[in-house]
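What you see is the complex with one protein chain gone and the rest in place.
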Amino acid sequence: MDTAKIERIIDKHHCEASALIEILLDIQNELHWLPREALELVAGKLQVPVSRIQHTATFYKAFSLVPKGRHEIHICMGTACHVRGAPRVLEVVENLTGIQPGETDAEMKFSLDTVNCLGCCALGPVMEIDAQHLGKLAPAMAADLLKNYD
Amino acid sequence: MPLINSPAELEQHRREILAKRDPRKPSVSVCAGAGCLATGAEKVIAAFNAEIAKQGLNAEVTTKGTGCPGFCERGPVVVVGPEEICYLQVTPKDVPEIVAKTLKEKKVVERLLYVDAATKEKAVREADIPFYRNQERNIIGNNIKIDPKCIDDYLALGGYSALAKALFGMTPEQVVEEVKKSKLRGRGGGGFPTGVKWEAARSTPGETKYVIVNADEGDPGAFMDRAVLEGNPHSILEGLIIGAYAIGAHEGYVYVRQEYPLALKNVSLAIKQAGEHGFLGKNILGSGFDLTVKVHRGAGAFVCGEETALILSLEGRPGEPKPRPPYPAAKGLWGRPTNINNVETWANVPLIINKGADWFTGFGTEKSKGTKIFSLVGKIKNTGLVEVPMGVTLRDIVYKIGDGIPRGKKFKAVQTGGPAGGCIPEEHLDIAVDFDELIKVGAIMGSGGMIVMDEDTCMVDIARYFLNFLAQESCGKCSPCREGIKQMHRILTDITEGRGKDGDIELLEEIALATRSASLCGLGRSAPNPVLSTIRYFRDEYEAHIREKRCPSYSCKELVSYYIDPEACGACLLCMKRCTSDAISGGRNLIHVVDQVKCNRCGTCFDVCPAKFGAVIRLSGEPVPGAIPEELRVVVRKKAAQQETAKEAR
Partner (left out) sequence: MSQVSLQIDGKDVTAAEGMTVLAAAQSAGISIPTVCHHQKLEPFGGCRLCTVEVDAGGRTNLVAACVYPVQQDIIVRTRSKQIDGIRKVLTEQLLAYAPESEVLQKLAQEYQANKDRFAKEPSFCILCGLCVRYCAEVKKKDAVGFIDRGPSREISFIPEIAARECWDCKECFPLCPTSALQAAFVLMRSLTSLASSNSEEVRI
């Protein structure tokens, strides 16, 4: 873990305890997860108890305490997507990748997560891979799309 | 960017901008909201830029990516000015034709126009399309005219004139009075009178006060705020600055959920540009009033849409709601008087200041004034964002604007208000949509999500779905919510998977009562609503699941079997090929049979069986017929003859 990088992120927010979530988001975006060392570093510099950092890091679902794969798949399970068949898309993706939501495959290629509404409700079912939104998905389409990623 | 130091300078600057714009000049506006971007709008914009350059038309035509105009079902949406010709589902391949025919020859490309399914009439202008024509687009109507990255577009439409009027023509108390007079009610779900809220924050003593934009839009199925944030961020900022002036706050926050990266980008840019012009920062427009605004991101917690949880999140803590009283207007962020309002609420403020409270009260019903943006999604032909005056009927929204249910299916219910809301069946389609009328039928307006459901939607599954969502989003601090949701979800899962028992409905109601009465915050208190409203209107579905192990919508996988009718099967091999679990056996002349053990109930065979055969039958609550004898499976075409022989032989 690049300690200097983490320190720069914390300093950018002036070591303010109120900026904890902003800091953690920046670290998450940078490293794609929150290593324990990073949390301890943040706790020290912000003068905030580790227990509060831990609660915050586990409370908010944007954070991951385990490393993510190269490609993060998010499948929207919002109501509009649900009604249009999102569970079937999820099932197909689970079968193809071999992982369940919250997991990363052994090769660290894909991480799978469900998301409670990406805000593209008119285009459901929606899947997001590497921050790209793909809408109007049929289960078979999802299979084809995943082949494009290595 | 010029620093503007007075209302006079603002108007001067506006005149200069307008002088450079010829309203008769051809223009191409392409929706660049997240929805259209996901269906290829970026490539369409690039194609226009390339083609227009190629045709040497750069000086004559302006092209821009705009905010979301709401007709998401038919995106990418392109509006060609000055005639406002509206083209739908435009692809890069269509661009050369549009440039050649419409821009150069002033002719319409018929095949890209909206066609009314019933009358077959084509609508040329955006305003003629029934989807738009039946709306009152006070707020979202401007989106197609604005490039959200360009503050001049907002200024060209009169932007920030309300701010100048408030700062120089009205006292803070007068601003509060005007908002009170407008009877504007919060658009985020609470429906609390905005003016009264502002007055409470204004009258709490203290030097330090805060204003906050709640852009944590978490209701699944709702994306109105996203469209306004992405498409017209200045409208929200202008409202926020006016509100800060009215209350006496000098620090503001825009709390945006991190799942909306484009909104975050556009709002941040808008704040920067507003600052450069002097609409934010010190001595705004030379008035002596200061306000700085920061953007904070959410981190994936629906509960942070609740105002006390949002405030805690801003303070760098987990979003566990606090008991009220004290209300944020008295004790909010850092213990100071704080006013939080929803995105759409803030966006209404400049309109009220400019056009007056009387203009605003001209729309809507007695107790619900103004217009509301709804997200109309689910089993509906015209999905998208719809802005109508309060008081329009659900029927008009679903049928006049939404154009009804696709694929000839039957309407079943509209779910409104997100996870705190309820399902409204056909018998109530004629209710006027406003805050109080919806509560009477067991639903709520919420933030404006309207999810249409048809005969294929299982209402017990919908209740289970919402409880599943709420279980993931509950903060977990108080037991009636944490345990109540868990138990209700468990019971509903059991019911949808065939393990329902007599007494389950009564148990659900008992848990619901405790959760609704004793929970700490709105999430817990309203968590039982989806369960109670579906029991109220669709009790028969619950009873079928429990007593007969039958799902009337053939939706609950554990309760549905797929069976191929041997009399109808054409042995076309289609379902065999598409079956996702290799569960169908058969051959070119061999009737197909589903192996009930291998079958995973995905429903693909039912979807793909050709209409002329229609051989796949869904069964629920009844046993699957036994297999027909092997000899009778063979040779479909000679089947009739064989059956005759078999009959005679008996």
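To keep things simple, chains are lettered A and B as they appear, and every chain counts its residues starting from 1.
Going forward, a residue touches a chain if its C-beta (ideal position, glycine included) is under 8 Å from a C-beta of that chain, and two chains touch if they have at least 3 such contacts.
Here the structure is a predicted model, which means the values were calculated and not measured.
Of the candidate positions B:K43, B:R395, B:R482 or B:R618, contact with the hidden chain is made by B:R482. The chain that is not drawn here is touched, among residues B:Q472, B:T493 or B:S585, by B:Q472. The chain omitted from view is touched by exactly one of B:P23, B:P205, B:G288 or B:P325, namely B:P325. Where chain A meets the missing chain, the touching residues are 36, 49-52, 54-55, 58-59, 65. In the full complex, chain B makes contact with the omitted chain through residues 301, 303, 318, 323, 325, 471-480, 482-487, 490, 510-511, 513-514, 517-520.
Please note the rule applied: only the chains that are shown with their structure count from here on.
Chain A and chain B have centres, each the mean of its CA atoms, that are 22 Å apart.
By the touch rule above, chain A contacts chain B in their complex via residues 16-22, 24-25, 48, 52, 55-56, 59-63, 77-84, 88, 91-92, 115-124, 126, 131, 133-136, 139.
Within the complex formed with chain A, the residues of chain B that make contact are 34-35, 37-39, 72-73, 217-223, 226, 258-261, 296-302, 313-319, 375, 377-379, 383-385, 415, 418, 449, 451, 453, 457, 462, 465-466, 469, 472-473, 475, 580, 602-603.
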